[in-house]
Structures are given as structure tokens and as C-alpha cells.
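The structure appears below as C-alpha cells.
Every protein chain except one is present and positioned as in the full complex.
Chain lettering (A and B) follows the sequence in which the chains are written, and residue indices restart at 1 in each chain.
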Amino acid sequence: MSEEGTHNAPSAPEVNPEEINASCRGPVLFLFMSAALWAVQATGVGLLGSFKMHVPGFLADCPFLTYGRLQANAWVAFLYGFAGNAGLGLTLWMLSRLRGMPLSRPGFVFAGAFLWNAGVTAAMVGITMGDQPGIAGYELPAYASRVLLIGQAFIAFSAIITYFSRRHQQLYPSSWFLIAALVAFPWIVGTAHWLLVETPVRGAAQIPVAHWAVTSLQQIWLGCIGLAAILYFIPKITGRELYSRQWAAFGFWMLLILGGWVNLNSGSPVPVWSIKLSQYASALFIFVLIAIGWNMRQTAKGVPLLGSNDLTLQCMGFSLGAWLITALFTFGNAYSDWNSLLQFTYAGTAMRQFFAWGFFAMAMFGAVYYVAPRLFSGEVDWACSGTYKWIFRLTAAGALVILLAGLGMSYGHGHAMQAGSADVLKKALMPMRIAFLGEILFFLSSLIFLGSIACLFFRNYGGDCSPMALIRKCRLVKTTGGAE
Amino acid sequence: MEEKHSNLNLKEHGEPAAGNSQMPVSIMVVLTLLGYIGCYKVDELNANFAANVHAPFGSPDEVASLAPSEAELIFGKGKQIYANCQGCHQPNGGGTPGQIPPLVNSSWVKGDPKLAAAIVLNGLQGPIAVNGTPYNGAMTAVGAAWSDEEIAAVLTYIRQAWGNGEELVTADQVAEARTMIKDSGHQGTWNKASLDAAGFATPE
Partner (left out) sequence: MNKSPWIFLGVLFALSLSWWGMVFGPASQVNAAKVDLGDGTSLRPRSGLAQQGEQIYRENGCYYCHTRTATGGTFGYEIQITQFGADEDLTREIIGEKYAAKKIFEKAFAFKAVAAARDAKKAASEEVKAEGADVEAAEAALEQAAEALKDAKEAANAIKIDETLIALGISGVTIEGDLAGELGLPIEMSEGDKAEVANATFAVSEGVEQWEEIKDTVRALKDRAGAQFKLLPLADDWPDVVNGVARRQSVSRDFLFDAHAMPGVMRVGPCLSNVGARQIDLNALYAKIYNSQAGGQSSHMPPYKYLFNVRAAEEDEKLPANAVTISTEDGVISVESGFVVTPTTKARALAAYLQSLRNDKGLPEAPLPDVREISNPKEGE
């Protein structure tokens, strides 16, 4: 691949970008809108569950609202509802742009998107009724994963057709990441579906298999989509070229090879060889970190990403930083003393939340900010970029709260567990109680995200969506059935 | 590009391209080196990829040494099989005074294991004396369907439990007893005289 990179200047798109945008408009906006709805759902349900950490008796008499069910629901709504929809939408748009071709077969995308959302809904109903496979991080009942797989196949079909209708000689690195995410999803969910839910393997084997599925979904599926966005938007907006194709390729292949191995806790009830291999993979993960980090640093040299005027650039900067921090945490897991201190504390879950919001959701928010107005052919724009800015601020603040609570406070919990002290329960709850604050911030930013996208639609059909106008038209919006 | 009531500049740069900067050779060297050290470490710590080695133990050898010894396992297995015997001989091996002879400190049990094996295989009836006390009962051929290993295990158990403290019995010794029975042509339940005749010296 690297030998191909002969163009030093950014090559001009061969098809008019507006034409591509128009081809994406319906399907991608549909996916983005669904994502926004699910984000509100995910954070809202998550808040209900987390409130039990403060008041254990809250909603306790309803069997459908136990902490375990709400947590499972929140994660499914985030992972497949928000991340899946937003990620697939962005995949379609970016692949079309990178290949310089209009989106092929948008009908398939619509069909797939309907199925996909039906699958997420089915999963949430199933979990509420008590039908979850018992794996934190992979909560899909069998019927839901089947529908999701078919839905994803439809969307992937369109994406891959677009991918192969190539015009450019060169494959930009982001497209490798996107293709990997498209291929990895059915592989990971298919494996988990067959080996953990449909025809489960023996109990003892489920532990490593479940770990592989959960880790791969996070590191490879979400990781690839988010990194594709970062690798695309930072050079795109700064108007530079990506520093090195070779570094990107190196990071890419290392991520794919290592992503499924890393982060196995040293106290997992699996044979010692699995743990040692996982620690080895976690140690090697430092190379993924270096490859991505160095490449982006060289690319954006001299550009203050977080201090930039461009909101997308700010989001991407934060997202990149968050990814680097989680990668560093993964690297830390190679050190068993560190891992055995934190393994059953909130730290692991906090890092997952930080990855989900600080890295992935942030990248999606930034990307949507850039993409969505263009899908309307520049006819409409965000009502007020000041409002959208709050999505960035709230998400960033929430992610930082969770990161600090997760790492800082869990340290005390880990020590208390090892010493067997009496206040271990209090120490266990403390980080989760503080993290609740972060979850409130995520909820607020999801609400604004949903509102912003709704406004965009609203304005496209001639409405005035400035805050003042909105207040005036509040009554009207209500009577037309909410912000949709 | 037309911009309507917009505060965003929708003008954009072309699609990004990737540059050709090469990765420094030193990184490749470091990677190779660390990869090698890691492989070496994994090779040292992987416990031969054994399924039964769990932290904090580190090698199959170690786990094999931790497992109960063969003697302990045979004793444990014998204890399980003894469930078939304890109805008469009692869990404590004490028998029933005047009816069932004890196994504790019995010269029949602690002597040649082949004798005990023969009795377990074919049963025993008629008058005998155990440690000077006369008994006249009947024991069925409980072990007729048991394997050599099972008989060896239960004999090991009764010879070692309750302070009997004898050596363990091997399956070979049981097989030997079977051969002796076959050679003697005896069939059915033993009595003291037929045992003696078949070459199993009974104690007085």
C-alpha cells in the first residue's frame, strides 16, 4: 500500500461532492436521527439504573427495572442504537467520499437500517423481560442478534458496493478502518451469537469467548470506526495530508491483530496461558498507541486541536486524546500488579464508558456536526453552533468526570479489597456515585444532540430554529408530536 | 457554493491524502526486539498451554505435584467403594459383635492381600476365627463384578483406614488372586478349608 502513495497534494474529488452528499442524504440522515434517539434512550435508562447506587430502593419493586436489566439496556442502546447507527451512517458517507462515488443502492441501506433498529428494539424488549445471555458487554438475545446481523449485512452490502466502485488509485487509510469494522461486526457478533447464545459452548469456555467478543466489539468495531473518523477529519479540515500512510498501516494491522486479545484480567478463571498471552498483547498495544499518536501529532503539528475554532476539529482532538488514554490503560493491563489491583473495581467499566463517550461518541458528534449540514446541500445549517458546542463541552466534562472517578477512586477500592477492610463497600460505591454526575452530563448532551438534529430537519422544511424562535414556537412543536 | 443563513463555512478541502513518510528503522528494530522478548516471556510463562494450570500456579509440573498422590487417590476411591461394605462391616470397620467380624486390626485384612481379594471376589461362609473370636456368618461375592482396580482400591482402603496402616494393594495382586482361584478350579463361595486348599493361607 505504502508504495502507492505517490500523490503528495490532496487530490481533487472526481465526482462533485455535492452529488455524493445528495446520494447519502436520506439513508445517512435516517441513521443519524436514529442514533440521536437511541443516545437519549441509552443515557436516560443508564441514569435510572445508576440512581440505584444512591437510593437502592428506587424502583426496586418492578422486576423489569433492576439495576442489571437497566445497565444491559443502556449499553445495548448505546452500542447498537447510538454507536451502530451513527457509525454505519458515517461509514457510508465517508466511503462514498473517499471513493469519490455516490452511494450505491441506498434502498438496501433503508431496509438494513429499519431491520437494525428493529433488532435493537427487540433486544431492549427482550432484556426488559429478562432475556439476556449474562455477559456484561454483550447483552443481545438470540433473536435480536439475528436481526442485527441481517440489517448490518444490508447496509454493508451498499457500503461494499460503493467501496468497489472505485475511482481513486489510492485507498485512504480511513477506508481500511471502515472496511475492517464492516467485516469485523458480523464476525464478532456471529461468533458470540453462535457460541454463547444459540448453541452455547461449555460454561468454562464461555469466559474467554465472551471476553474476546466484548473486547473486539470495543477495540476493533468501535475503535476502527472512531479512528477512521479521526484519521479522516483532522487532515481534511486542516487541509493537510496525513503524515504517513506507513504509520497508519502499521497501527491498523496491529490494532486488528491485538484488539481481540487485550485486557483479560489477571484474575479471570481461565488457564494461565490465556492470561499471559493477553498480557503480551496488551504490552504490544503500546505500538498501536505510538503509531496512531505519532501519525496524528505529525499531521496536526502546530494546530491546537482543542483550541481550534472548528468544532469538528475540537471533537476529533478530544476523541483522539481519549483513545490514547484508553490505549495507555490497555498497555497498563499488561502489568499484572496494576491489573490485579483494579480488576474488579469500577475502573474497567469506567474505561469502557470513557471509550464509549470520550472517544467514540465524541468522534461521532464531531463528524455529524460536519456531515449533517452538507447532506442538506448547504441549504441549512445548525441553528446555532453555540448550542452544538455544548454537546462537546458536556460530553468532554462527563467523560473526564468518569475517567477521574474510575481511575482515582477505584484505586482506593482495589486497596480496600486486597486488605479486606470493612469499608470496602463504601469504597466500591464512591466512584460509581461520582460517575453518576458524568452520566447526567451525557444525558444532557444527548438531549441537545437530538434537539440539534431535529432542528436541522425542521429548518430544512422552512422553519426558523433559532432559540428565540423555538421558544415562540414551543407550542407548535408540541402539537406536531415532539421534536421529531 | 451558496450559503444561506449559515454560520458555518461549508467550503471544504479536497479529500485527504496520505503522505509517504517512512517509519524509522529504529522503531522496527525496537518492535522486533520487544516482540522477541515478549515471545520468549510467553514461552517461559505459558505453562505449555495446559488447560489445568491456573494462576497463581505456573507450570503443569507444579500442578501435577500438587494433586493428591496416587496412593491418596486410590485410598479415596476405595472409600467410595466401601459404601457397598459398610452395611455389614460398619463405617468404622468394627463389624457386629458375634455376627460380622471386624476389619480393624484383623489378621485376615492385614495379612496377604490375595486372601482378602479372594474373599471379596467369591464370598465366604462357615466358621472362622478373627483375632481369636469365633464367627459363623456368610458374606456374598460382593466384588464378583468389580474390576481389579476397584478391588485393589477397596482393599487398600480397609488395609489403611482405622489405623490398620498397611501397604497399598495393586491391581496386579488382585489379578494374581484371580489366577490362583482359576488354577484351583474352585467355584462358588469359600469356606476356611477351601481357601487353605486353594493356597490362600488363612490365619488361625
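Convention: contacts are C-beta pairs under 8 Å (C-beta built on N, C-alpha and C of every residue); 3 or more make two chains touch, one makes a residue touch a chain.
Given the structure is predicted, the values throughout are model-derived calculations rather than measurements.
Novice: Of the listed residues A:Gly107, A:Gly239, A:Pro269 or A:Gly386, which contacts the missing chain in the full complex?
Specialist: A:Pro269
Novice: Tell me which of A:Gln206, A:Thr299 or A:Gln353 is the one touching the absent chain.
Specialist: Result: among the candidates, A:Gln206 touches the missing chain.
Novice: Tell me, which residues in chain A touch the chain that this view leaves out?
Specialist: Residues touching the hidden chain, for chain A, are 1, 4, 52-53, 56-58, 60-63, 66-69, 71-72, 130-137, 163-164, 166, 169, 171, 175-176, 179-180, 183-184, 187, 191, 195-196, 200-212, 216, 220, 253, 256-261, 265-271, 274, 277-278, 281, 340, 343-346, 348-349, 417-420, 425, 428-429, 432.
Novice: For chain B, which residues touch the unseen chain?
Specialist: That gives, for chain B, the contact residues 49, 51-59, 61-63, 65-69, 71-73, 76-77, 79-81, 153, 165.
Convention: only the chains that are shown with their structure count from here on.
Novice: Please tell me the distance, in whole Å, between the geometric centres of chain A and chain B computed from their C-alpha atoms.
Specialist: 51
Novice: Could you please specify the touching residues of chain A with respect to chain B in the complex?
Specialist: 2, 5-13, 17-18, 97-98, 100, 170, 172-173, 232, 235-237, 239-248, 250, 266-267, 269-273, 275-277, 280, 283-284, 287, 290, 298, 373-374, 378-382, 384-385
Novice: Hey, which residues of chain B end up touching chain A in the complex?
Specialist: Residues of chain B touching chain A: 1-8, 10, 12-23, 27, 31, 34-35, 38-39, 41-42, 45-55, 57-58.
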